[in-house]
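Mind looking over this structure? Questions follow.
What you see is the complex with one protein chain gone and the rest in place.
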Amino acid sequence: MLSTPTIVVNVKTYLEATASSALQLTQLMNTLASETGASLALAVQATDIYQCAHIGKLPIFSQHIDPITPGSHTGWTLPQAVVQAGAQGTLINHSEHRLTLADIDLCVTLAKKHHLDHIICTNNVTTSKAAATLTPQFIAIEPPELIGGDISVTTANPDIVAHSVRSVKAIDKKIHVLCGAGVKNGNDVTRAIELGSDGVLLASGVVKPANKEEILRDLISGLP
Amino acid sequence: MLSTPTIVVNVKTYLEATASSALQLTQLMNTLASETGASLALAVQATDIYQCAHIGKLPIFSQHIDPITPGSHTGWTLPQAVVQAGAQGTLINHSEHRLTLADIDLCVTLAKKHHLDHIICTNNVTTSKAAATLTPQFIAIEPPELIGGDISVTTANPDIVAHSVRSVKAIDKKIHVLCGAGVKNGNDVTRAIELGSDGVLLASGVVKPANKEEILRDLISGLP
Amino acid sequence: MLSTPTIVVNVKTYLEATASSALQLTQLMNTLASETGASLALAVQATDIYQCAHIGKLPIFSQHIDPITPGSHTGWTLPQAVVQAGAQGTLINHSEHRLTLADIDLCVTLAKKHHLDHIICTNNVTTSKAAATLTPQFIAIEPPELIGGDISVTTANPDIVAHSVRSVKAIDKKIHVLCGAGVKNGNDVTRAIELGSDGVLLASGVVKPANKEEILRDLISGLP
Partner (left out) sequence: MLSTPTIVVNVKTYLEATASSALQLTQLMNTLASETGASLALAVQATDIYQCAHIGKLPIFSQHIDPITPGSHTGWTLPQAVVQAGAQGTLINHSEHRLTLADIDLCVTLAKKHHLDHIICTNNVTTSKAAATLTPQFIAIEPPELIGGDISVTTANPDIVAHSVRSVKAIDKKIHVLCGAGVKNGNDVTRAIELGSDGVLLASGVVKPANKEEILRDLISGLP
């Protein structure tokens, strides 16, 4: 399983990290992980899993799996296909790809069955607790107070993150919690971990800028 | 563009054509296409596009694209990602992956923009005509009378296919029509083409059996 | 069938036209229709159809139907239920409630079977043509150039509406076309009809203001 504390980067469908650009980011993170010993992972588009998973040791995640078994499901994402392409894990229920409760449960069950690391994404304390009852390995919480603005983990009311973490661990203390919003730099990583989380999940802050190496080095510097 | 008459195989999410098995089927079809000069194409899972598109000249199709542009669409299928992975084309609106009318329109527009061959799948004469107004390259019709039973193009009332073809061509005679149901062997391929279609789209009949080569050779023998 | 030219008002889920407020708007439009002889209709929430359909002669429309037959479809909108509640018609595929192409086709078929007047909503010229092949009674076009801005039918390039109308009538001249965007007052109604449409479909401009009677009288004054 992905070791913690960890930094997980989700490239979404940005062209800045599609195909050969996804591969370059993979190589960069692979190098930085080797050099620093940090636990890093990268969630890429389904089309890019195979290549990214085969040029180094960086754990590659799928951005999504569908709650399906092999058969007549044209165009959907089969968990086994993701595994066979080389993915070590998958996001489940990302805010841009919500699933029904029944399907989240089924995806967690399938991920466990096929030995896929899995991170359920949730949008507030209540749904984080609900997700925790499904006993996933990871939950990435996106406190609404920290989304889409200039407020970061470092500047926000510390209880926003701490309360989310406590709520999940109260249901099941073995679940790892990632801070999925409000993290832009190394200080934020440090603060997120001080507040009880086991790492961070971020996206555009790493993917879009040209100076990806500088940004990643700063983020990694915030790990304990 | 995919030359016609053509035989397009959709592997859906069958394990018999996932990852290395998808690759084997690609190699087999690549060999048969070279040997016979037949126009063949294979629609694989997104995770398998890259590999299948890089071991030969066989046109590889995506099974689906989402009507999205680059950005925040975690876990969805970006047309450009499919292109950059090596796909020559894509299915749109497969019966197992239906889209809204507005989204089919947008997918066709995006496919044209990114030079992706595209096949809209439709379920009856009426929706085939509707799809035809979107001016796609291909429409794969699945006459309801021919789905899921033992009736094939050869044994059915000939007007079932002929009427569908005429209805599409009456809207726009440049659109190529594939027969998407009722085709199991070479005789069916011959008959589908006699009735006006420009080829066939099939799935489990090729994907699940062990004797794939024998089945494909028979299908190809039905081409004019 | 709803006579043309017509003015159709969709109250969406505004509280200003829910329950007793929907009833008041129905009564007002009923009075104005009787007084002026104008063809008016009102699309209300499913919960309000029964009451609104039973206090006068104003044609009441459902805002949506689902493509279902009686049975196990908890919480979905059965066409027969809408009819039995008293609706004369229904919107289909409103921009806030998009359907797959196969489902639009099925909804039109069900609406015809159950003698429900029906208006398919479309978002551009291409999808309007596609909708026209389904031979509905009405298509309400929302030219993108006229949505959500200050440009109205009166001030816009006249060809925007005229081209949409011609495209639909070229497929089937019996289809009535409503102008579904860019109409705020009587002048716009007059212009929309001059440009070839058979009426208008509007929403918030009528529903939200307090002076509904004044606005409706102005709109009606624009009818020929």
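Going by the order they are written in, the chains are A, B and C; count residues from 1 in each one.
As a convention for this text, contacts are C-beta pairs under 8 Å (C-beta built on N, C-alpha and C of every residue); 3 or more make two chains touch, one makes a residue touch a chain.
Everything quoted here is computed from the prediction, not taken from an experiment.
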Among C:4, C:24 or C:80, residue touching the chain not depicted: C:80
Candidates C:39, C:63, C:137 or C:190 - the one touching the absent chain: C:63
Residues of subunit A in contact with the chain not shown: 93, 98-105, 122-124, 126-127, 129-134, 171
Subunit C residues touching the omitted chain (full complex): 10, 12-15, 18-20, 43, 45-51, 62-64, 68, 70-78, 80-82, 84-85, 91, 94-97, 203-204
